[in-house]
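Below you'll find the structure, written out as structure tokens, and then a few comments.
All protein chains of the complex are present and in place, except for one that has been dropped.
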Amino acid sequence: MNEGVMAMNTKSRYAWAYVMIAPTLIGTLLFWSWPAVYSIYLGFLKSENFGLVNHWVGTQNYEKLFKDQEFWRNLRNTLFYMVLFVPLTLVCSTVLAVLLNAKIRGRSTYRVIYFLPQVTMPAAAAMVWVVLFAQDYGLVNYALGTHVSWLSDPRFAMYSLVIVGVWAAIGFNMLLILAGLQGIPRTLYEAAEIDGAVGFNKFRYITLPLLTPTLFFTTIVLMIGATQVFDSIYMLIGKTNVALPAVRSLVYAYYQNAFVYYDQNYGAAIVNILLLVNLVLTGVQFLFQKKWVVYD
Amino acid sequence: MLFRNKTITSVLSLSLVATLALAGCSSKNDKNGNEASKPADNGQASEKASEKPAKDVTISYTIWDKNQQPAMEAIAKEFTAQNPNIKVKVEVIPWGDYWTKMSAAAPAGTLPDVFWMHGGQFIKYATGGFLEPITDKVQSGIIDLNNYAANLGSIYTLDGQNYGIPKDFDTIGLAYNKELFDQAGVPYPDDTWDYNKLAEVAKKLSQPDKGIYGFAAKMDTQTGYWNDMLANGGHILSDDQTKSGYDEPASIEALKFRYQMTLDKSSPTHQQMTDTDSTDMFKSGKLAMIFEGSWRNGDIDSSEIIHGKWNWAPLPKGKVKRGNIINGLGNVMSAKGKNKDESSLFLQFLGSKRASEITAEMGAAIPAFNGTQDAWVKSKPDLNLQIFIDQVADAFPYPSGTKAYPVWFAKEPEIMSQAWGGAISVEDAAKKVADMMNQAIADNK
């Protein structure tokens, strides 16, 4: 690279750089960074009269939160959802991607079909799942010959939510993984075949290691998404469902407290904890990535 | 040429950023606007009205019951006929979202010009200065609160200021499906019934294998167990509104009695009633009896399946008395509307005898204006609507009227649904609700 040329108009180049980043930087600071900071501040306040009057109350909201058994249950629910949803989505997506990566007929048709839930808005999809999961006249019970109350039995509701979540997420993640697969050079497989590797071994020793960077990225995105589960609970479970406490996520509790019970500060305290949870989870992911992610 | 292109883009983006940055300044103005609209400045609006030349405006009127939309639109139409420069846009936000949305709109200053108010929410909005007082009109006699039944006007009065004009009132009735009674050869419910009779007949009429049930023992407050609790001698709130009545033995007994019916298969389970709304079940002929509010009359009768095959009876008597809840809705206007003069005219019209007559004739709700209730009773001659008027005497006012009400009322269903869903005992749920209510009352002193 010609440093001399680059240095020629350094000052004007800098000026251009500032102009080019200005909208994004200012927009981010104004609409995202500042609210994030303000949310932390809100956690220390108590508001009255629809938020027009505020008092500083220190850690009172957090004390109340930590004493609230509901909160711990919501936190557990959120993590449990994540622990079920993320691996299940990853496994299903990977299996489908591997199958579709083979030279089989109708590949593009399958891809279109699997991607269909992704272009369906979650609110609309949830509405049809309510009908499918209904105890008496639902198609799911009809097909399985069961009489389970999928969405209102605290023992099953979480799994039903996970099923809907995985159903919606498979298509997108399958495509991401498929792209990762297609980035693996053919020659590696050919070399392995000469060495006598077949079927599952090829997958285990070539595909999987080379796929780890994609899987790492996908895992982080899925985890962050899973901790914010709201739409499906809002649309599928509802306010007077006996199973609500068994599935309520932190974000749902935030919505209820901030916008239904009119306690924005308690709500802010809840999402601030969620922020902390996310930072810890992502931090852990990055710490452990060396152990399993293979970069070439 | 190419140069110009990109300049435009960068200028565009810069100006956009500038707009965003500038927009931040307007926050200060908003605070001033807020001060200005405190209840103190009443009176000026209506004086100005006569001086200003008529300009074309559209005001918004927000309600929560889609079944009453046609009647409200008819009133708006008649109002526009009298005031050609004022158009009224009727908007429906369903009850489930209504107060969430209103509590968002209030501090934002974006409340609808005129909207329905509920007794339970009123105090919060009035003390916050979000409602325009109409005290001067009441005092000058433009609005006469004595025109309205059952002292309804007092609901929307706070610290000597009047804010709302009574719109309608409602009580609860027992709707029954005549066909299912005839098939079983059981006489129809009447005013001699008590709760034991209700349970006995409900059991007799239930055919769970056919998906037909005698009664909907639904988990609901105003059209559900509140009536039972009162009839059994319990309370929702203590008379001085400082303590929950849910944990009184009489209340718990009433709750248990109702819940028992879902176990006895004389009622659909809570689950079934979540999957299919119980009133929808009644409308499709699968329920013999249900408690419903007078406001649902038109909606139920619109079902082709049971039209002509159903009627109303009074609620059954309890151990102590006949329980019933009376509630009155009011029309109020925003203190921050852009067209307050016009809104005020419309509000006045909503409180007129004519508006009540339209409400009555269209069968929308029991109108508040004295002397117009008969028209409502006659709006469906084949139905015994008189029971709603007669039960006013037994009825207990809707237990709102404290700042704590919106808080505990939002949380109550979640706890009770735990009991109805079988996760905790009715007794535990009642005690939990009581604790929660007492806490809310303490927090909102």
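Just so it is clear, A and B label the chains in written order, and each chain counts residues from 1 on its own.
In this text, contacts are C-beta pairs under 8 Å (C-beta built on N, C-alpha and C of every residue); 3 or more make two chains touch, one makes a residue touch a chain.
Just so it is clear, contacts and distances are computed from a predicted model.
> Just to verify: the chain that's not displayed, which of "NADH-quinone oxidoreductase subunit D", "Carbohydrate ABC transporter permease", "carbamoyl-phosphate synthase (ammonia)" or "STAS domain-containing protein" does UniProt list as its protein name?
Options "NADH-quinone oxidoreductase subunit D", "Carbohydrate ABC transporter permease", "carbamoyl-phosphate synthase (ammonia)" or "STAS domain-containing protein" considered; the missing chain's recorded name is "Carbohydrate ABC transporter permease".
> Tell me which of A:Leu90, A:Leu151, A:Leu175 or A:Leu222 is the one touching the absent chain.
Once the missing chain is taken into account, the touching residue is A:Leu175.
> For the chain that's not shown, point to the residue among B:Asp220, B:Glu248, B:Asp275 or B:Glu357 touching it.
B:Asp275
> Sort through A:Val53, A:Val91 or A:Ile113 and give me the one touching the missing partner chain.
Considering all chains, including the one not shown, the answer is A:Ile113.
> Consider the whole complex, including the chain that is not shown, and state which of A:Val91, A:Met127, A:Ala191 or A:Val284 touches that chain.
A:Met127
> I need the residue numbers on subunit B that touch the omitted chain, in ascending order.
Considering the whole complex, subunit B reaches the absent chain at 2-3, 5-6, 9-10, 13, 16, 20, 23-24, 26-27, 30, 60, 62, 66, 91-97, 101-102, 104-105, 107-110, 112, 211, 275-277, 280, 284, 305.
> In the full complex, which residues of subunit A touch the absent chain?
1-2, 5-6, 8-9, 12-14, 16-21, 23-25, 27-29, 31-36, 38-39, 42, 51, 96, 99-100, 102, 104-106, 108, 110-125, 127-129, 131-132, 134, 136-139, 142, 167, 170-172, 175-180, 182-183, 214, 217, 221, 224, 227-228, 230-231, 234-235, 251, 254-255, 258-259, 264, 267-268, 271-272, 274-275, 278-279, 282
In the analysis below, only the chains that are shown with their structure count from here on.
> Taking the mean of the CA coordinates per chain, how far is subunit A from subunit B in Å?
Centre separation, subunit A to subunit B: 38 Å.
> Per the contact definition, I'd like the list of subunit B residues that touch subunit A in the complex.
10, 13-14, 16-17, 20-21, 24, 34, 96, 100, 103-104, 106-107, 127-128, 130, 211, 219, 270-272, 274-275, 406-407, 410-411, 413-414, 416-418, 420-423
> If we count contacts the way the header does, which residues on subunit A are in touch with subunit B in the complex?
19, 22-23, 26-27, 30, 49-52, 134-137, 149, 152, 154, 238-245, 259-262
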